[in-house]
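For this depiction, one protein chain was excluded, whereas all remaining protein chains were kept in their positions.
Chain lettering (A, B, C and D) follows the sequence in which the chains are written, and residue indices restart at 1 in each chain.
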Amino acid sequence: MRALLIRDLRLALRAGGGFGLGLAFFLIVVVLVPFSVGPQTGLLTRIAPGVLWLGALLACLLSLDRLLAVDWEDGALDVLATAPLPLEGVLAVKAAAHWITTGLPLVLAAPLFGVLLNVPAQGYGALVLSLALGTPALSMIGVFGAALTVGIKRGGLLLSLLVLPLYVPTLIFGAEAARRAAEGLDSATPLLFLAGITAGVLATMPFAAALVLRVNLR
Amino acid sequence: MRALLIRDLRLALRAGGGFGLGLAFFLIVVVLVPFSVGPQTGLLTRIAPGVLWLGALLACLLSLDRLLAVDWEDGALDVLATAPLPLEGVLAVKAAAHWITTGLPLVLAAPLFGVLLNVPAQGYGALVLSLALGTPALSMIGVFGAALTVGIKRGGLLLSLLVLPLYVPTLIFGAEAARRAAEGLDSATPLLFLAGITAGVLATMPFAAALVLRVNLR
Amino acid sequence: MELSVTDLAVGRGGVPVLAGLSFAVAAGEALVLRGPNGSGKTTLLRCIAGLQEPMAGMVLGAEDRVAYGAHADGLKAALSVAENLEFWAAVFGQSGIEAALGAFDLDGLRARRAGQLSAGQKRRLGLARLMVTGSPVWLLDEPTVSLDAASVALFATAVRAHLEAGGAALVATHIDLGLEARVLDVTPYRARAGAIASSDEAFL
Amino acid sequence: MELSVTDLAVGRGGVPVLAGLSFAVAAGEALVLRGPNGSGKTTLLRCIAGLQEPMAGMVLGAEDRVAYGAHADGLKAALSVAENLEFWAAVFGQSGIEAALGAFDLDGLRARRAGQLSAGQKRRLGLARLMVTGSPVWLLDEPTVSLDAASVALFATAVRAHLEAGGAALVATHIDLGLEARVLDVTPYRARAGAIASSDEAFL
Partner (left out) sequence: MWIAGCFARGYEDDMSLWEYANPVKFLGLSERMLPWLWGLAALCLVVGLVWGFFFTPDDFRQGSTVKIIYLHVPAALMAINAWFMMLVASLIWIVRRHHVSALAARAAAPVGVVMTLIALFTGAIWGQPMWGTWWAWDPRLTSFLILFLFYLGYIALWEAIEDPDTGADLTAILCLVGTVFAVLSRYAVNFWNQGLHQGASLSLDKEENVADVFYQPLLVCIAGFVLLFLALVLYRTGTEIRVRRTAALIKRERRLA
């Protein structure tokens, strides 16, 4: 297990940047938004938390596509499936690696980007917290989607079509929490919901993903 | 050349839905935005044109990743490079195929999505026009990016990192045109700029892409 | 402690390919599978490896004891030779890759990225992977593809050592392995139409 | 109308691999390249195919006249056998794939998706691709990998037909092709360090 984690992290690093990439993409999205919606600060401030959450979602999505496909194509998945490791564990680890390379950096850097979109001061706490609670679910759900589409070449768009609807609850509660906090309201409830969803996802999804992957392997 | 175009379209179709997928993804983005920035109609109306343009950008991006990578991995690119076709032409065709499968559907469906975000009536013309003018450039630039990163496994994020900055001018003028029209202002100037950019890109990018790809092949 | 297959039927995409296979491979023994292209060797190996369930019959003594060497080797181009081996060793709960490196003389290449190996060198690395798994049963699918004579010899000695250590090996191949072993030709077991329930015979 | 290589030096990743190669392959002639793993056969073929430029020396009579059959065959798993062939035929401005299908007896598989072929069947399809290109010079890298005896014979006859039609073939292999032809062992041409300017010797 640890070996797998280390390998995935190393591969992510070797594939140019690793941690950096997620951030850079995040940054670009944040920069592009003013270009596309126009520079009025008031407007930006209002949509800032949402934009950050959307950015997190997309950064997650873009890196999902190849998550399992690579191992599938070079036959590594076959070997892993025959190895004396539970496939559920393998997939959970893959999700963890994915989160460390994309989710975690976003969580840590969120305040910085918040400044770029001038999120009001009181908003930062909830923003970071919501991302920290939400992104693990994103990664885990993403692994499920990747397992579904692993057999399909250029499944990129299909993957996102399958995964994004599953992201909706997480996104809603996460963005809601961040937004409320930014507006100075209490954001405990959405954060609780968010935590609940993440917990549920982490508990059940690995099994669903392993099930699907086994079907794809045969 | 025609054979190549047909093959790429066919492959896109086989990979589940083809044309449909780009649209579906676009739709999802449009749905996710209100979730993340909140449901206030007024706000949405103001950011609508920008959102649609961002959506187009991202739909483009997600399908780019594998555009050349697939052919690279199974050795098809090597054979194409040795075939008596100019590599520039090959890449132009690939861009065309990509546009037909992702760009074109977006252009046609944009008005529908405009309704969802209550774009004011006078905005539609310019919106569609700007997308029609802009998306070809997105595809062509994307192919260039794909050629740059073709050698790199899981280059997905890196690719977007390289490509998005190149998208900025197109995005600015495109979104600007759409936004002005939505606010009832005249949008001729940005549209002209947009057309200029696209023309330039289509004229030069194939050569740059071919150059880069040759370097990657050796 | 032996691999035994009784009355096995395997298929691909719902179509039965081989049927009525029964054989056993004792510890210290190697069995070579032969048969024309498309006769079902790979499918059989995948089934024994547990990657697909049999359509009929059963496989004994395989679960969690096999190392499967397929047409593709599951190597990461971005990792060095040593890193690749260490990873697989760790996955199978083993340690120490020196023996494997030596056996397929990869010492000189240990720091080279797997993506920068020649076809044969890649293949050697793929075979070295088997040694670090420490699994008693090796399932090999055309292991000597694109190996030169010297490397084939290395492979043969590695297999012999594995057998002497009480391991077993099941090898599908078209070419000579430089290895004396019992041969099983799968051709006679080709599944006849309707022999066993294919997944969609309900529709017939 | 012949392929000629004079004083050629080729390398990978800036490191010279082979140097001082000179040979010619006349129309109607085949040349077999031999050499241990990692000796540089693939690199040489890629260079002659024009996929990488030589570090020194020159290649004549290759540009736009070669069909390159590499370790990977450039087949699309999602397309049927026939579709794959038709595509490559069209790319090379040819038409009519029947001959190729027949020569590698793929008629029975024409409607099958390439992804659902066995290793050997895939390989046969990859070789059939050469026939539909109509290029006079074939550059083949271990063409008979994972082919059974019968298919190797098919391959040999296909090559002979190609030669009789005035074509030329350059084949790198470790195993027998069932084909009598001139053999060139590349081992003696292995590049000695510093023999030719490697791209980064400026730093030395």
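One rule holds in what follows: a residue touches a chain if its C-beta (ideal position, glycine included) is under 8 Å from a C-beta of that chain, and two chains touch if they have at least 3 such contacts.
Keep in mind it's a predicted model, so treat the numbers as computed, not measured.
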Per the touch definition above, residue among A:Ala110, A:Leu158 or A:Ala178 touching the missing chain: A:Leu158
Among B:Leu4, B:Leu21, B:Val90 or B:Leu138, the residue in touch with the chain that has been omitted: B:Leu21
Interface residues of chain A (partner: the chain not displayed): 144, 148-149, 151-152, 155, 158, 161-162, 164-166, 168-169, 172-173, 176, 189-190, 193, 197, 208, 211-212, 215-216, 218
Residue ranges of chain C at the interface with the undisplayed chain: 13-15, 53, 191, 193-194, 198-204
Residues from chain B at the interface with the omitted partner, ascending: 14-17, 20-21, 24, 27-28, 31, 34-35, 38-39, 41, 44, 115-116, 118
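Simple rule for what comes next: only the chains that are shown with their structure count from here on.
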Farthest-lying chain, centroid of Cα atoms versus that of chain B: C
Distance between chain centroids, defined by C-alpha means - chain A, chain D (Å): 44
Two or more partner chains touched - positions in chain A: 11, 15, 73, 153
Residue numbers of chain C (touch at least two other chains): 71, 78
Chain A - residues contacting chain B, complex: 11-12, 15-17, 21-22, 24-25, 28-29, 32-33, 35-38, 43, 46-47, 49-51, 53-54, 57-59, 61-63, 65-67, 70, 73, 102, 152-158, 160-161, 164-165, 167-168, 171-172, 175, 179
Footprint of chain C on chain A - complex, ascending: 2-4, 7, 10-11, 14-15, 71, 73-85, 217-218
Partner chain B, residues of chain D touching it in the complex: 46, 49-53, 64, 66-68, 70-76, 78-79, 83, 86-88, 90-93, 129, 133
